[in-house]
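For this view, one protein chain was removed and the others were kept in their places.
Up next, subunit A:
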Amino acid sequence: MKKRLSTLSYILVCALFVSACGNSNDSGSNPSSGNASESKSASTAEGGNKNVEFKFFSNNPDRTGGQGLAEQKLIDRYMSENPNVKITVETLSPDPQFQDKLKIYNTSDKLPDVTMMWGQKRYLYPLVKNNSLVTFAKEDFAGQGFIDAAFDSFTMDGKIYGIPKNTDFLVLYANKKLLADNGLEPPTTEADLFKIADALKSKDIVPIALDGRDSWPLALLFDAVVARQSGGFELYHKAMDRTGSFDHPDVIASAKKIQRMVTEGMFGEGFLNLDYGGARNLFGQGKAAMYLMGQWEMGISTDVNFPEEVRDNLIAIPWPASDDGKGRTTDLLAWFGGGYSVSAKSESSEDAKKFAIWMFQKQNWAKTVWENGITFPAQNYDEFKTGKETRVQNDLTGILGNATVFSGANSQDLFSTSTAKSYLDAITEMMASKSTPEDFAKKIDGIADKSFKEMNP
């Protein structure tokens, strides 16, 4: 018995010793030995022909459609134009998991060379603080038609840490035929919305399909209604930077209006349990007259999963104007959602940066996403119009082109990581009539205050 025990402890000691050796060897030779061969080749051959390999981290696992397709097309083209470059793609979804892994990568200094990134302080700050990101200069993108404000949310202390990829904005998709069949016109004022809800009440048709399970679309709705009520986006911007307040008559009036929408059945029964795909399908199957979502859903009009009758009758309209004319449809809730950043800590960050800049030459990203009807780039895309755009694409172009005021970030993106959820929860609660408009206004003002203190210690 004793002998066996001592044998066991001997083995244990050996195992410890071996693993300790492994460690010291590792730290001695190269901190990132995965790239060892690269760094070697990088030092031997300057310029053109060195072999480079880097990693692209995306939140779009589906590489056959949507933005995943656009990314993959560009990556493939870059590799065929530069045979010495090999780009491997890692994908992870949904977004919370993606963000968690990004955190792990960041804390362990293993950030993938090019990574999808959200342009808000709460996402960027931890990476910037860790010196994980390469900075860009505006000149890197000169002549590529970027909308000037697009870089704002990727800029911290005057340095650009990411490249914006989309112009996102909130619209109403409407099924023209379904409305006409019930003697209705697409709404132009908020009063029209209530009229439509009233007319469809008995018809088993949902007036507006809304993804209530995910709370973020509700926050977009809230922003839109507040903007109409107060005649712009100043209110929530000021509430966020604490020069103003959410505890404001216009916020209370907006909350009242939203609660009225809910009680009058504007979003149908049980919309708080309806998820993204559910709301989308409700509209796509012709069971809802309208659908509140961002411009990125423009592909719905070409989605063969839905009946032709629905697809052929789709239009996109801005959120209706306020009844008193104070909030106009040209005040557009538009922001620059997402982009890409380059890791500063990898061996091939120079080449990765080169690729990222190449990716956003206008004939690459902007052209690809526009021609494939994927999304609105954060760049001017007029020259890529083919005349073959869908009705919805043209409607959306009109909405964007006619807009006189852009909101910049939507309100939920301005909150700190720890307060964002409470803000969204407060909106959900308000919509479920679990809080009064007055309490709601006070509550989100408190959350905004906490967020401001956290972001500006």
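Observations, loosely collected:
We adopt the following convention: a residue touches a chain if its C-beta (ideal position, glycine included) is under 8 Å from a C-beta of that chain, and two chains touch if they have at least 3 such contacts; residues count from 1.
Just so we're on the same page, contacts and distances are computed from a predicted model.
Here one chain is missing from view; checked against "Cytochrome C biogenesis protein CcmF", "Molybdopterin oxidoreductase family protein", "Hydrogenase maturation factor HypA" or "Carbohydrate ABC transporter permease", UniProt names that protein "Carbohydrate ABC transporter permease".
Contact with the omitted chain, checked across A:N51, A:T107, A:N394 or A:N456, is made by A:T107. Contact with the chain that does not appear here is found for just one residue of A:K50, A:K195, A:K287 or A:K354, A:K287. From the options A:M79, A:L92 or A:A149, the residue with contact to the unseen chain in the full assembly is A:L92.
Across the entire complex, the residue among A:N51, A:T188, A:N305 or A:S418 in touch with the chain not shown is A:N305. Although one chain is not displayed, subunit A still touches it through residues 1, 4-5, 19, 22-23, 26-27, 33, 55, 59-68, 88, 90-95, 97, 100-101, 104, 107-108, 110, 274, 276-278, 280-282, 284-285, 287, 296-297, 299, 303-306.
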